[in-house]
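Below, a portion of the complex is reproduced, with chain positions unchanged.
Which chain is which? They are A and B, in the order written, and residues in each are numbered from 1.
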Amino acid sequence: MRPSARTADALRPIRITRQYTRHAEGSVLIEFGDTKVICTASVEESVPPFLKGKGEGWVTAEYGMLPRATNTRSRREAASGKQTGRTQEIQRLIGRSLRAVTDLSALGERQITIDCDVIQADGGTRCASITGGFIALHDALSALVTAGKLPALPIKDFVAAVSVGIYQGQAVLDLDYPEDSGCETDMNVVMTGSGRFVEVQGTAEGEPFSRDEMNALLDLADAGIRQLIDFQRKALGV
Amino acid sequence: MRPSARTADALRPIRITRQYTRHAEGSVLIEFGDTKVICTASVEESVPPFLKGKGEGWVTAEYGMLPRATNTRSRREAASGKQTGRTQEIQRLIGRSLRAVTDLSALGERQITIDCDVIQADGGTRCASITGGFIALHDALSALVTAGKLPALPIKDFVAAVSVGIYQGQAVLDLDYPEDSGCETDMNVVMTGSGRFVEVQGTAEGEPFSRDEMNALLDLADAGIRQLIDFQRKALGV
């Protein structure tokens, strides 16, 4: 029995609110149950130095968590003067995942920055960030098309992410915090609309996992991400 | 005529949502029009080194802004590795303002940290932070009373804050961003329920201001803060 009484293959309630804040070109509040992340997309008409003059664009991400998004207050990274290794890993993952479905050469010399800020955490914040970040990115790019700055949406496919894990011997989908902190194996899967993988990151927190367990987890993730992409389509009306 | 078409002495619509997030002992979303700040209060059963063994408590504040809370994306302070001077000024002001109405010796050797994170900015974020931070503090302290850890609420008075300024030659209340960025003089006033000042910070952005102008601004602020404290009372049901 899962702490939330969900079945092994059930996502938490997913809510996607577009235009959540006013200033950003894309702004989304995404909720995976009690996990709530604000994802904004900001367009900048220039690229980082390593891309100057190449005619290509860039998509990057930054991730943060309000100090009291979690059960115990964690130290504010701005006050401690550096981002933790965990923060850096997550924001690199979000950036890679969104770049994988963006046609960077069709974007032109522009950078889109996706800011993912967790205002309440209950497990799965990086997956919610990727899933919601995609909507924010989509909105920002659509605005560029509407404004006549791009001829067509430079998006190659949908992308979403979910966590899966072995919790008390059973493969389960979309871990919440009690599962995440108590599971044997934790896997984050990023997948496209066409069912191909962008990232698979499986970690044995306790016992190492077998090939069969890995396959069971990938099956669950596959089904879960298909549902998440349906939520994305519905939210975007496409 | 003000950009928002408000009268000179009108506050923006004020909304206070308690229990906005789940984990903190006090959690408030406060809105001054389009300015939206999440204020959480976290209780810690220890005090900073300079208070160890003195039997007194402490209230402190940290302030942050999501990178795209503003019209143009600003750099994430956690990424740049330090808090700006502006951030530090604001969080010191919030902390002083809340300490001014807290009975620190009745609090015992505990620290309450008020985190004020701006998710959307339209002027007046420090005033919203103080006004909302007070509610979060009140909730956290009430919870300590309910839990039997404190015999009575160690709060001496209400406290709220508002900005006033000279905009196009006229003294106006509760500046929004277009007024704030275009005004001659900007003043932040922090006042208690008994009508006494905790902080008055007036700055001539353009022309220096006269004693008469200062008096007009203080009158406006006084009336505005009385209304804000009514909103606080209503929100708290006291």
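Structural remarks
In this section, a residue touches a chain if its C-beta (ideal position, glycine included) is under 8 Å from a C-beta of that chain, and two chains touch if they have at least 3 such contacts.
Bear in mind that the values here come from a model prediction, so they are computed numbers and not experimental data.
Total copies of the shared sequence across the full complex, per this structure file: 6, with 2 shown.
As a working rule, only the chains that are shown with their structure count from here on.
With rounding to the nearest 5, the Cα superposition of chain A on chain B corresponds to a rotation angle of 180 degrees.
Note: centroid distance chain A to chain B, computed from Cα atoms, is 33 Å.
The part of chain A that touches chain B in the complex is made up of residues 21-24, 27, 34, 36, 38, 40, 42, 44, 62, 64, 66-71, 73, 76-79, 81-83, 87, 113, 115, 117, 119-122.
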